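For this view, one protein chain was removed and the others were kept in their places.
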Amino acid sequence: MQTLYNFVSGPLVWLSFMIFIGGSLYRLISMAVLAKKKDPLVYVYMDWYYALRSIFHWIIPFGSENMKKRPVMTLVTFVFHICLIGIPIFLFAHVILWEEAWNISWWFISDPVADIMTLAVIASCIFFLVRRLVLPEVRYLTSYSDFVILAIVAVPFITGFWAYHQWFGYRLMLILHILSGEIMLAAIPFTRLSHALFFPVTRGYMGSEFGAVKNAKDW
Amino acid sequence: MAEPALKEESREIFDEGLNRGIEKLTSEKIEQVINAVLEDETGARLKVYVDTCVHCGLCSEACHFYVSFREPRFSPAGKVKQTLWEMLKKKGKVSPEFIRRASEIASTECNLCKRCSMYCPFGIDVAYLMLVVRRICHKLGVTPQYIQDTAHSHSATFNQMWVKDDEWIDTLMWQEEEAQDEIPDLRIPLDKEGADVFYSVIGPEPKFRAQLIYQAAVIMDAAGINWTMPATPGWDNSDMCMYTGDNEMMGRLKKAHFESAMRLKAKRIVMGECGHAFRSIYDMGNRWLAWQMPPIPVTHAIEFYYELFREGKLKIARKYETPVTLHDPCNIVRGRGLHEMARYVVNEVCEEFVEMHPNREHNFCCSAGGGVINCGPPFRNKRVEGNKAKADQLFDAKARGAKTLIAPCHNCHGGLEDIIHHYGLGLELKFLGDIIYECMEKGQGSEM
Partner (left out) sequence: MHDSSNWDWDIGKKQIADIGKWKDMFEWVEEPCASPDGEKVAAVVKTGDMEFSVCQNGAAWENTFDKVWHLRFSPDNRLAGLVSDMGEWTVAVDEQAWESRFEFVWNPQFSRDGSGITVAAQKERKYFGVINDVPWEKGFFHITNLATSLDGKQTAAAIQTVPFSEGEIFKFQEGCYSVAVNGKTWDRNFINVWDMAFSHDHEHVAAEVRTSLYDYTIAVDGVPWNETFLSVWKPRFSPEDGSVTAPVRIGGKWTLARNGKQIWNSSFAQLWHHIYSPDGKKLAAIVAPEFGKWTVAVDDIPWRHTFGDLAADPVFSPDGKRVACVGKEKEKWTVCVNGEPWNSMSDMAWKPVFSPDSKHVAAKVEKNGHYTIIMDGQALKNDFEAVWDPVFSPDGEKILIRGIEGKGDDAKYCREVLSLKK
């Protein structure tokens, strides 16, 4: 058990971060190179002002018409993404790990708040799952991989919550937590989770086309 | 709300272009063409769009087909799933029947209106993806008959309607004579070099709606514009090749159009009330030819009217009394942001304006655009039934008093005409130019 723990919390952390950072850079750079070669127009029409204008409207809650039309989905989406990104970075237990390893630390959130946020992520995942199963227009688009991706995202939070509360088999859960977190990190560049990387690019490009060329808003 | 069951679903629509088009196809040919188009003509954009889509379905409500039928296969991403995703997944190994269906989806179930790009959080350009599908189908020779015939007309005559070179000039002279009965010194100056304005129209104007040329001439005359119309091919600004995926022909058409204006040394192109032609000149055709923006500035009729009223060049004798509502055409609203100018003009010429909802960039497409109406009678019912959303919008505007519907775009006109008829809306349909012509002070023109 200890050996396994040492392995997942040691070399695998390095590996997952390397895959995440290296993979993300690889994906972004290779796409940029490919675009230069095959879609050079993207560069010609990209406009920083309008790109940022569009991105801004889409990263604030209810900044777009569609968000206003679906308030529950909007709320869940924002809570989910904020918590999803916020917890791993600002969780006390994680900050401590950074401090121990690198002697760097930053602000952290209190554990009770983190608990609620974790539950929010899990609840959001259930919401997304139900949505995927129940709404015909979403179910129609759903493939097997969508469930896998949802699982990749949900498992670190479920196991983390479990481990923190030291329920039955929490040691194993901790290992699973670390492992699943590493899997998620490594999966970002190479699955549809890469939407996190490409959001600014696709949104920014559409914002540029709408704003700079077509004189219209796109939200 | 709409019946969930789609009436046409029970039967396959017969279309000569689609059904006969797939007869010659082999699986090798399909695989080779799909992969060649994907490899040679697409790149990072397509890849990122496909990889980024999280299958969330949030684009659904953007599409009038989906809103009207409430069927997932009509959602924007649903259309991509049935076409491109499958082609990519199978690496081009799809059947001729699949191609038939893909062509039908891309050509007749998507108006390329780009509304979904405003509903997708990532701004995925589904219109672009559908154009890639049309391109593949074009390369495979599987395009609906009517629009393919129009593309052939474009290639042979450089206009949409098989109008021959002499018929075009003859029509202009005829409209000039007609207009001279009303305004004796009115001219439609042909091939006049160095004019400020090169006025271009779409093929159906000389063929079916010649009075629009008459009206434009009266407006030009009253506003004292130094203008001309070309007496050569290149007069037609429309472009169905853009919509069949025949990009090479699209470029050829736009070259002829721009070079007609350049040959006459016109300072700008003013075009009639057409949406897709504007998209072709301002956005797509010019790009294929490597012009970042149109080499000669392009002004859509709405913007032109706006200018004339702002500058006091046109005056209204008596405002149009019937309450009006306004349809915002996709290609000049999402495509150019002319919605406020359109409202300015409407308020200049009309007593009472009733907004329809949603409006401006969020307006629903007429379901005729993107070449869908040009696919002809076989797909008409689907197009009209697929836009109950528009009918609801119009019913609402009518309930609030609107009696006249202004549609400043030719294809919108055609599509809305069918919708008004099919749903028994009883709205009168007009171009902005119709109303301006009816209400303006005429014959104030300055010297020629």
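Residue numbering begins at 1 within each chain, and the chains themselves are lettered A and B in the order written.
The rule is simple: contacts are C-beta pairs under 8 Å (C-beta built on N, C-alpha and C of every residue); 3 or more make two chains touch, one makes a residue touch a chain.
Please read all numbers here as calculations on a predicted model, not as lab measurements.
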Hidden partner chain, touching residue among B:A290, B:A317 or B:A399: B:A290
Touch criterion as defined above, residue of B:E28, B:E97 or B:D170 at the omitted chain: B:D170
Residue touching the undisplayed chain, where the options are B:E12, B:E28, B:E97 or B:E248: B:E248
Residue numbers in chain B that touch the chain omitted from display: 16-17, 20, 40-41, 138-139, 141, 145-146, 148-149, 152-153, 155-158, 162, 164-166, 169-170, 173, 185, 187, 189-194, 231-233, 246, 248, 251-252, 255, 262, 265, 267, 289-293, 295-297, 448
Contacts of chain A with the absent chain, listed as residue ranges: 40-41, 44
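We take it that only the chains that are shown with their structure count from here on.
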Intercentroid distance (Cα basis), chain B paired with chain A, Å: 39
Sites on chain B touched by chain A in the complex: 42-45, 47-49, 51-58, 60-62, 66, 71-73, 75, 77-78, 81, 117-119, 121-125, 283, 287, 292-293, 333-338, 358, 361-362
Chain B-touching residues of chain A, taken from the complex the two chains share: 31-32, 34-35, 37-39, 41-42, 44, 54, 58, 64-66, 69-70, 73, 135-143, 146, 192, 194-195, 198-199, 201-203, 205-207, 210, 213-219
